[in-house]
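What follows is a structure written as structure tokens; I'll ask about it next.
A single protein chain has been removed from this complex, and every other one stays in its place.
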């Protein structure tokens, strides 16, 4: 049935530690797991939870997001009653970038106001996770919360010096909030996803901006917690999330998907992940192909050796080439007798015949989009 | 059958003389003729000519255009093979606005490059016209032109001090170009629509920008004509166009549509004009309604008197109100016993009970969006 | 391969609908224009969309072409989905010979495979000849709460009309204890609206049992519901108090159109929270000419009104020429009322032409009808109750 939640995806902030990967695109548009972009998971999570009205707050470099989203048809979000609303930045404020989520929400209050659903789920986009928003709402209602923050206890989501950590009591009530502590005191990492009554969010934003706040969490939420203005609760994500805030984190999130139990977390048959189609033919394995422990998308031609790798759509791997521990994005070409290990090849990159590119899994090399080396 | 033309709509430039009407929207998004926006005519002209690949160069204030276009579904432009491509401005250049069409084309060369069609039709958006692009192409081919400019001999399209005028010989070849002459020497007004081989346009833009040009017509075309680099031909628009470059021009274009012969130009049964749907019920005329010589869209409730007016969707006109020579946009409310004459009421405006607002057809008053008076 | 759906809707689009006379001679009943810009089927299908039900099977075997073209990809109702959508389901052949639908229950029986593709918990059964706005989700929730085998929507009808309906007698808990088809002496005035929510497991079992009974007429009202009652299944009544109108006859179709002219109308089509969607025909706003006069009427896109229109509902693209008069009438898409013609208490079919000085209908008496595509001759008279056309 219909959901009483409107979804809002904030594609504003990228970690600088993603370097070349996000120079030309927002983190939400980052290609991942062979045929997806990160935003596909957010949209599919929402659609599979029955959410049919989704706003996307766009910021810089959003052409690749526009291309990916198209008419929204792949997610059945192309309707006229609801569907996808693209919210590009406007010269409402003088600076053309939002200073943070609060600023972005303020600039898009009209979207919040004209939505009809009673609740709103807001998500950051630098994180890969699976959630059932209908369960989040049930928990929110059970706790009689004003606002529910989604957190994880997963160790890999903790970072020294960055992140937002929650002190939560036995009744799921958030008592404390730490922002960017040198060593996190709490094991509960807030993943930048929350649910709140839509009209209450409008009030919150009005109130916070009238007090001159710019930052949703560190200023607004922190103050609300201090003052006890609202009942803030926590909801623990049942499955592991992947925080995509550096090249290393991006690399490991992909590599983790070679583990079948991890893949099962993402790819539940009843809750498919939709993405933009390319209508590629199946991947062709030549007689000399040797592939093991790899995730391979459609439209590839594999004539060489591939191990422990993620191969995106339309990749060509020529005879004699050896690819190990790599992420090879769309339409890349690995020529004859190339040796490549622990690298991330961005879209439409080429390695010329006989080339060698070997790095370590701890510091994978990134070959930027369109480069031929 | 399929067209070998890709369409490109430039929504960059607004005339300042449109004042309040385009403060919140681009001229392409200006509501017109009761249920349309200007861009609907461009898109429908293209689709009805078999064009299925259309790019829209967006500039400032394009949220209302995004809302209007949605998934492109109303124009059958939501496909994955082709369809609508939104081209928002990016911080590729330091200044966030294009300095002109040439600048905009240069910033969107990748769209030109990845299109597959042999020809491209480019149109400005400050003009309301009907064209069959298939006939324009036939003429272009017949003349063996490199580039064909669309012009009109219509007197109403001529302006002292502004506009682009063409000197054309008996073989349809453009010999002279005048830009913003104090008194136009030629009767042929170039309407900002041209057709050219796609790859030739890419060359032209490359060449012109390498010479430091910013303006497509006044600099690039003028130079090409002077040098005789290309064969530039003219195509005379068979029907009258309306140049929408001032409040007065906007007002008269609407009022002209009360003439059945004008309406026939726009509304050919075989080439329907598509627009975003609102799914309004039919308009309800109350017992006391008195309406004559007016164009009325769906979803209105008419209880008062309406003469010589254009009434958009969802307008309410209460008993005793008298509306003459007005353009009343979407969801406006004209209360009881209001008298209003020769005015343009923007969307969601209200005139309170008993209010009077009378101006002359030569200088219609504009009531800006959302205002209650 | 398809995703599970909680509830799938099956719309019984019916047979020829012969009580609508020449209006359905070449058109399936659900495709009949209504209320100026709608077709009858827009009401149940928009109700589905607004209720969040996004799989709709339309069961029909009579002239589905126009209905097919009207439904198209389902886009007008936001039902052009990868995961769900609207499907026209005609009878089909399974190997040797096919079988036409024998009754309402049989038509669903023949499409059990369609339903099972979605592995639903519930099936909503609708009919295609009623004008109403109804939240099926609320009814479904009632069904779930009551743990019923079937929930039947009922509304109170005037006692004197009970003999025209299927009457549900219920106990104090709303459980249906008895079902009487068109009783001479009804015990209650709760009439079935022909809207059912079935628990799919139950429905499937009874459909199979019914199909195996060669004596059955394979009808929900005559067979399935009585069988379930006899077997002591839990049948629950769901009260609906809103506007609901059968449009299966010329009179009732005309009346339902006229209802829209009341102020306020008993069914609010302005309601933004519950839109009735319709296919867009790409016509410009309507035009009221200098000599046009429109009183207490509904006019929609493409109309050109130079004559006088009173108490009438005009569809898209209708032309009323100068000097023509339309009174107390329903005019369907693209019909033309020529100079000097008078139309009164009538229904004018699609593309019909009421030629100069023709007179259709009378001040009182039954509704006159001009069939689709019918061109009257100049000065022709069509009396009250008469149907002109092929």
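In order of appearance the chains are A, B and C, and numbering begins at 1 in each one.
One rule holds in what follows: a residue touches a chain if its C-beta (ideal position, glycine included) is under 8 Å from a C-beta of that chain, and two chains touch if they have at least 3 such contacts.
Given the structure is predicted, the values throughout are model-derived calculations rather than measurements.
Participant: The chain left out here touches which displayed chains?
Facilitator: Counting the whole assembly, the omitted chain is in touch with A, B, C.
Participant: For the chain left out of this view, which of A:296, A:327, A:345 or A:367 touches it?
Facilitator: Within the whole complex, the residue contacting the unshown chain is A:296.
Participant: Can you say which of B:13, B:40, B:74 or B:139 touches the chain missing from this structure?
Facilitator: Residue touching the absent chain, from the options given: B:74.
Participant: Touch as defined at the start, partner being the missing chain; which of A:11, A:64, A:152 or A:283 qualifies?
Facilitator: For the chain that is not drawn, the touching residue is A:283.
Participant: In the full complex, which residues of chain B touch the absent chain?
Facilitator: Touch with the absent chain occurs at residues 1-2, 50, 73-74, 76, 78-82, 116, 270, 272, 274.
Participant: Since one chain has been left out of the picture, which residues of chain C touch it in the full complex?
Facilitator: The missing chain touches chain C at positions 1-2, 15-16, 25, 60-65, 68-69, 72-75, 79-82, 85, 87-95, 97-98, 100, 111, 113-114, 117, 280-281, 333-334.
Participant: Counting contacts across the full complex, list the positions on chain A that touch the omitted chain.
Facilitator: 33-35, 73-74, 258, 260, 263, 266-267, 272-274, 277, 279-287, 289-299, 306, 310-311
Definition applied: only the chains that are shown with their structure count from here on.
Participant: Contact counts by the stated rule: is the higher one at A-C or B-C?
Facilitator: Comparing A-C with B-C, the pair joined by more C-beta contacts is B-C.
Participant: Which chain is the middle one, judged by CA centres?
Facilitator: Chain nearest the centroid of all protein C-alpha atoms: B.
Participant: Can you name the chain that lies farthest from chain C, using the mean of each chain's Cα atoms as its centre?
Facilitator: The most distant chain relative to chain C turns out to be A.
Participant: Return the distance between the CA-based centres of chain B and chain C, expressed in whole Å.
Facilitator: That gives a centre separation of 41 Å.
Participant: Whole-Å distance, chain A centre to chain C centre, using C-alpha means?
Facilitator: That pair's centroid distance is 46 Å.
Participant: For chain C, which residues are shared contacts with two or more other chains?
Facilitator: Only 275 qualify.
Participant: When you check chain B against every other chain, which residues touch at least two of them?
Facilitator: 73, 277, 279
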